[in-house]
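As you look at this complex, bear in mind that one protein chain is not there, while each of the others sits in place.
Which chain is which? They are A, B and C, in the order written, and residues in each are numbered from 1.
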Amino acid sequence: MTVEAPTGPAALGQSRRGRWGAGSIAPVVVILVLLLVAVGIRQPDFYDPPALLAFLKRAAPLIILAAGQYFVIVAGDFDLSVGSLVTAEVVIAARLIDGDPGATWPVVALVLGFGLLVGLVNGLVTTLLLVPSFITTLGMYLILVGAVYTWTGGSPRGALSEEFRMLGRRGIEGVPWLGEIPYAVLILLVLAGLAILAMRSDFGKVLLAVGDNPRAARLAGGRVAGVRTIAFVVSGGCAAVAAILLGGFGGVSFQVGAGLEFTAITAVVLGGVVLGGGRGSVVGAMLGALTLQTLLTLLNLLGVAGALASAVQGLIILAAVAIGGLRART
Amino acid sequence: MDSPEPPDALLAMHDVGKSFYGVSVLSNVDIDVYPGEVHAVVGENGAGKSTLMKIASGVHQPDSGSLRIAGEPVVLHNPREAQAAGVGIIHQEFNLLPERTVAENVFLGREPTRRGLVDRRAMRARTAELLASVGAETVRPTDRVGQLGVAQQQVVEIVKALSLDARILIMDEPTAALADHEVELLYALVRRLQARGIGILYVSHRLAEVFDLSSRITVLKDGRRVVTVDTADATPEALVRHMVGRELASYYPPKAGAPGAALVTLAGAGNGRLRPIDLELRSGEVLGVGGLQGSGRSALARALFGVESFTAGQMTLDGKPVRPRSPRQAVRAGIAYVTEDRKGEGLALSQSVLDNALLASRAATPRWFGGGARTTSVRALLAAVEVHAAGVDQEVRYLSGGNQQKVVLARWLAMAPRVLLFDEPTRGIDVGAKAAIHELIRDLADKGAAVLMISSELPELLGMSDRIVVMRDGALAGELPGDASEEAVLSLATGTPHEVPA
Amino acid sequence: TNPSASASADAGAGTGETSEFFVQADYDNEIALRTTSATGPSDKPWEQALNPQNADTAKYKKAGPYNLCFSNAGVGNPWRQVGFKNMQAEVKLHPEIKSFQVADAESKDDKQISDITDLLGKGCDALIVSPNTTATLTPAVEQACAKVPVIVFDRGVNTKCPVTFINPIGGYAFGAAGAEFLIEKVKPGGNVLALRILPGVDVLEARWGAAKVAFDKSQLKVVGVEFTDGDAAKTKTIVNNYIQRFGNIDGIWMDAGATSVAAAEAFEDLGKPFPAIVGEDQQDFLRMWQDKKLTAVAPTYPTYQWRTPVIAALKILKGEQVPSPWKLPQPTITDANLSQYVDPSMPPLHYAMCGCSDLPGYPGDWGGK
Partner (left out) sequence: MTTLTARRPRIDSTNGVWLALGMTLIIGGILVATDGGSLFGQNSTVSLLQRAAGLGIVAVGQTFAILAGSLDLSVAYVISLTSLIAAETMAGSDGRVLPAILAVVAVSGAIGLVNGLLITKLRINAFIATLGVGLLIKGYLEQGYAGPAGSVPVSFQHLGYDRVGPVPVAFLLFIGVAAVAWVVINRSRFGHHLIATGGDLDVARLSGVRTDWVLIRTHVICSLCAGIAGLYLASRLGAGAPRVGAEGGYDLESIAAVVLGGTVLAGGKGGVAGTVGGVLLLAVIDGIFNQLAVDPFFKQVVRGVVIVAAVAIYAMRLRRKVVRKAAA
C-alpha cells in the first residue's frame, strides 16, 4: 500500500477513493440511468422539456428533504421528525394564512423560522442532553403530530392563499422551448447549489469529520455539538421548504408529510451515504431521492398497483443497497 | 505429536501473499516458529507485520501460500478456527469490551457451560487463576474492563490469549502501551510461556525487547521478507539497516542550548484527576513528562488543551491568564495536542489524508475564502514530513501507523502553534519514522515553540528532553535535568526515594 | 390477475377482477335502499330511518339522569373529527345526560377491546360503540351486551346483540352514485381513472366494488385504478402521469373526497379542461366545484350519523322503540343542491353533510367563523 511516492503536489489525485466503494455515487447513477431509460421506453414524451420540468417539480420536495437529511446522517445522526414537521408546517400555514393573500409572506417567513427552530431543538437536545438522535427526533415526531392536532382540534383549518401555493404549483410561464419553469425547480437548483457549496466549505469538511470521528474532530478544535446542531437546523429548514412546496403543490392535508422521514432516509442511503456518518456525498443523497421518485413514476407507468408498489419498492431498495454494499467489499 | 526427530514447526507459513483493494501488502513471505521459541518480527510501519499475524490467526485469508500447524496443512477461515487449531493472538489494538467484566472478556467466544448455561463461577475462578499466574492479582475477574487502566487492560488481553491454552501465541506489539517496568512483567510472562513449550511470534518496534527475548528475528520490508537471522548473530545496527534500507546515524537530535522565556505557567492548577501543579513550559525547550500509566500525564496534557480543563489554580499563556475550556479555545490560543490514541482520537479514518491534515485549520479557524492557499501550504507540509501514501486523496485508514502520525503532525504544523503537547508521539512507530518525528519535534522547539512530550519509553524521554518532570498519582513527583538517569526517573515515578541522585 | 390491465383493453374493462370482498346480497340491498323514502322529520335526516323495523326496548327503561359511555375507534381523520364534534354537541342538547365518558382507541383494535372493559367498570347506563374493525370488536361488544344496552354505529359488528346498529346506506350506494354519474356524463369510450385511498379497508372496498359493477356494464374505459394514500401530492403526480400517458382523461372516480381537489388541480396545472369528477361533501371540493363550475357529483357518507346514537341511547333508556337496524338516508350533492351546502366560513376539510348548523357551539367548535 505504501507506494513509495512522496506526497506532494506531484502526487495529486493519483488514487481517488474507490469508485464503487461505500459513499460513492456510482451505483445510484447506474440505477437512475437504468430507470430513466425504462421510463423513456415506456413513455417517450417523458423527455419533452416541459414534461421533464414537471417531473422535476414533483421531485423537488423529496430531493430537498433528502439533502437536509443528508446533513444529519453524514454527521452520524437521524432526523425522524421531518415528516411530521412537513405536516405541521402546512397545517400551521393554512391556519395562519386563512385565505388572506396579505398574510402569505409573513407566514412563509414564519414557516421557515419554525422549521429552523424545530431543527435547533432537535440539535440541542441531541448534543447537550446527549439523547440519541433517533430518540430525540422520534419524540419530536410524536410531539409535533400531537401538538398540531391539538391546536387545530384534529383537522386542518383555514386555507392557503394562491400566492403561497404559487411556489409549489406554478412557475415562470412562456419560456421558449421549455414552456414553464416551475418555481420549485428554481428553488431546488438554488438549494442544491447551496448544499454542494456547504459541503465543499470548511463547515462541510468538519461535518464529515464529526460524523467519522467526533472525538478527533473535537480535539482538532471543532465545535462538534455546534456542527451537529447546525445539521439538524439545516434539516429542519429543508423540511420547511419542502412543506412550502408540498403545500403549494397539493394543498392542505394531514397526510402531506406522512412517512416522508423514511422515504428521505431511504433516498439518502440509496445515494450511497452510510448510516452512521462520515461517508457519502450530498449529490448522492439528492440523486437517491431523484431515483426513488423515478422509480415511483416507472411503477406508475407500468401500472403496478398500489399494494404491489410498496412491495416492489421494498425489493428494489433492498437490491440497490445490497449491490452498493457488496461492491464496496470487493 | 510423536515425531522424535527434528520437531515439526508449530506453525509454518509458506509463500504467503495478500493484497487489499488490489494493492499488494504481503508477497512470498515465509516464516515459522518452533515450540518454546520466540521468533521476533520487525519492520517499518506498514511493512505488513500485523497483516501477516492476522493471516496466521484466521482474521484474514491469504491470497496465496499455505499454512501448516504442527506439520498439518490447514486453512483458517476465521478466528474461531485458528483458536481451535491452537493459535492465540494479542492484537496490536485493544480487543476488549469496556462494558463487560474481565472474566466475560477473557472467555468471550469460549464461555464454559454447565447444564446449557454459562458457568459464571467457573469462568471467574479460571480467570482468577490465570490472573494470579501472571502475577496480576490487583485485577479482579468481576471488574468492568472500562474501569481498568491501560496496563491492566493489556494484562487482560494477555490472560485472554493464555486462556486459550494456545500452542502458538502471537503478540503484536504487546508492550506498545506499557511503561518500562511493566515491560519487565511481560518479559517474565513470555519466559514462562516459553518454558511451557509455547511458540511465540513477537512483533515489536522496540529493538531492545527483541534482543532480550527472541531467538530468531525476521525482518519485513514492503511486504517481503528481507532476512531471518539468529538473534545471537544480529546487531541492532544491521537490523535497522535491513528495516529502513539505510543507516540511521544517531538516534536523537542534539538538545537545546539555553531555554527561552516561560510561555505557559501553571500555578496550583488541578482538576478531578490532577492535584495542584506548578509548572513552566519554556519556549525553545522540550519538557519531558515521565511517570507510570495512570499517573496523570495524559490528564495534564488534556487539561492544558481544555479537553478536561483545570478547575482550580492559575494557568497563564504569555503572561496572560487563560483557562481553555475546550480544545477549540486552546487551538485558537496557539496550543496543539497530539493524542496518544491516534485512531480513536486523532484521525477521521474515512477521510482523506489531505482532509485530515486540514482538519484543525478548518475546524478551529473556518473561513469562506482563501482556502486554496491554505490547501497548498498543507500539501507542502505533508510533503515536508514525508507522508508516504498513494496520494493526498487516499483515505487515511489505509496508511500505516507512522504515516498516520505524520498526517496528524502536519495538521498541527499548519496551525503554527506556539505550544505543542505530544502524548506518546512515537507509540507503535517504526525506527525510521520515529527518528523523523524526533527531528520534527526538536525542530519545532528550535524555532521557539514550547514542547511538552509525554513518553513511556525511557530512552526516548531521556534522549529528547531538555528537562524532565515526573508525575505520580496526579501530582508532580519531581523535576530532573535532561541528562538524568533511567533509575532517577523510575524512582520518582514509583515513589521509592532511596536512589534519587542529588 | 393484473388489477390494472392494460390501457388498450376494451371499453368497460380495465377494472380488474371482482374483489373477494364483494358481497352480492349487501350490494343488492343497498342499491334498493337508495330509492326508498325515509320516514321521520325531513329537516332532521339524522332522525329519519329507511324501512324501519322497530325494536322493543322496554326492558332497558330506567329513570334518568343517565351515564352515557362511548368507545370511539379514533379521531384519526377529518370525517371522524367532524362526527365526534356532532356527537359531543348532541349530548349537550340533553340535560338528562349526567355524564358522557369517552375512551378513544387511537385506531387500535386491542386498545378498543380494553377500553370497552374499562368503560363497563364505570357504571354506564348505555354504551355507544364505533368499532375500529368489524370482526375483531365482535367479542368485546358481545361481552358488553350482557351488561348494558349497546348501540353500534358507522362500522358494524358481526353480532345481533346490540339494541340497534346505526349507519347510512353504505359503501355500495356511495360507490355506485359516483360511477353512475360518470357513465352519464362521459362520452362512451371515454377514459376514466379510478383513484382509491388504500387497498384493504372494507368500507372503501365496497365503494370500489359497486363502481366496478357499474363500469363493467358501461362503455367507459377504465384506464387505471390507483392508490393515493390520501396524499394530495401523490394524487396530483399520478393524475399527471395518466394525462401524459393517455393524452386525456375524461372522468375521475374517487372512493373518498379527500384528494378530489388535488386531482382536479392536476388538470388545471396542465392547462387541460376539467374532467367529470366525483368528490365528497368536503368544503374545499364544494367550493372549487362552485367556483370553477365543475361537472361534478358528491356522494356522501353523512357525518350527521354521529348524532343518532345519542338520540337512540336516550330513547332506549326511556323505553321508547328504536329502529333496528337504523338506516339513515344518504343524500348525494349535485349541481341542483350544491349551493345549499357550500359554506365559505367553514374550514376546507369540513364535511357539509354534518347536520350540525343547529347544534350548540356551531360554527366555532367545528373551526368555522
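Here is the rule we go by: a residue touches a chain if its C-beta (ideal position, glycine included) is under 8 Å from a C-beta of that chain, and two chains touch if they have at least 3 such contacts.
Quick caveat: nothing in here was measured; it's all calculated off a predicted structure.
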Discussion item. Using the touch definition from the header, name the shown chains in contact with the chain that isn't displayed.
Written reply: A, B, C
Worksheet entry | Hidden-chain contact residue, picked from the options B:D8, B:D63 or B:E111 | B:E111
Item to complete: Taking the full complex into account, find the residue in C:P95, C:G121, C:G247 or C:G271 that is in contact with the omitted chain.
Response: C:G121
Practice prompt. Specify the residue from the set A:L53, A:L116 or A:M140 that touches the hidden chain.
Written response: A:M140
Practice prompt. Over the whole complex, note the residues of subunit C touching the chain we left out.
Written response: 19-21, 74-75, 101-104, 106-111, 113-115, 117-118, 120-122, 133-136, 138-139, 198-202, 205
Discussion item. To test your reading of the contact rule: which positions on subunit A touch the chain that is missing from view?
Written reply: 125, 129-132, 134-136, 138-143, 145-147, 149-150, 154, 262, 265-266, 269, 274-276, 306-315, 317-318, 321-322, 325-326, 328-329
Worksheet item: Which positions on subunit B touch the chain that was left off?
Response: 59, 78-80, 82-83, 89, 91, 95-100, 104, 108-111, 113, 116-118, 120, 136, 138, 143, 147-149, 151-152, 155, 160, 182, 272-273, 292-295, 308, 473
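The definition used in the following text is that only the chains that are shown with their structure count from here on.
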Worksheet entry | Set of chains whose contacts include both subunit C and subunit A | none
Fill in: Innermost chain, taking as reference the mean of every protein Cα atom displayed
A
Worksheet item: Which chain pair has the highest count of C-beta pairs that touch?
Response: A-B
Worksheet entry | subunit A-subunit C separation of Cα centroids, rounded to whole Å | 36
Worksheet item: What residues of subunit B sit close enough to touch subunit A in their complex?
Response: 20-21, 23, 25, 46, 222, 305, 307, 326-328, 330-332, 337, 339, 344-353, 355-356, 358-368, 371, 376, 379-380, 382-383, 386-395, 398-400, 403, 411
Worksheet item: Of all residues in subunit A, which touch subunit C in the complex?
Response: 43, 45-46, 51, 54, 58, 61, 94, 152-159, 169-170, 246, 249-256, 258, 296-297, 300-301, 303, 305-307, 309
Worksheet item: Mind pulling up the subunit C residues that touch subunit A in the complex?
Response: 2-6, 75, 77-78, 81-82, 84, 196, 198-200, 224-227, 229-233, 235-238, 240-241, 244-245, 258-259, 261-262, 265, 269-270, 284, 347-350, 365, 367
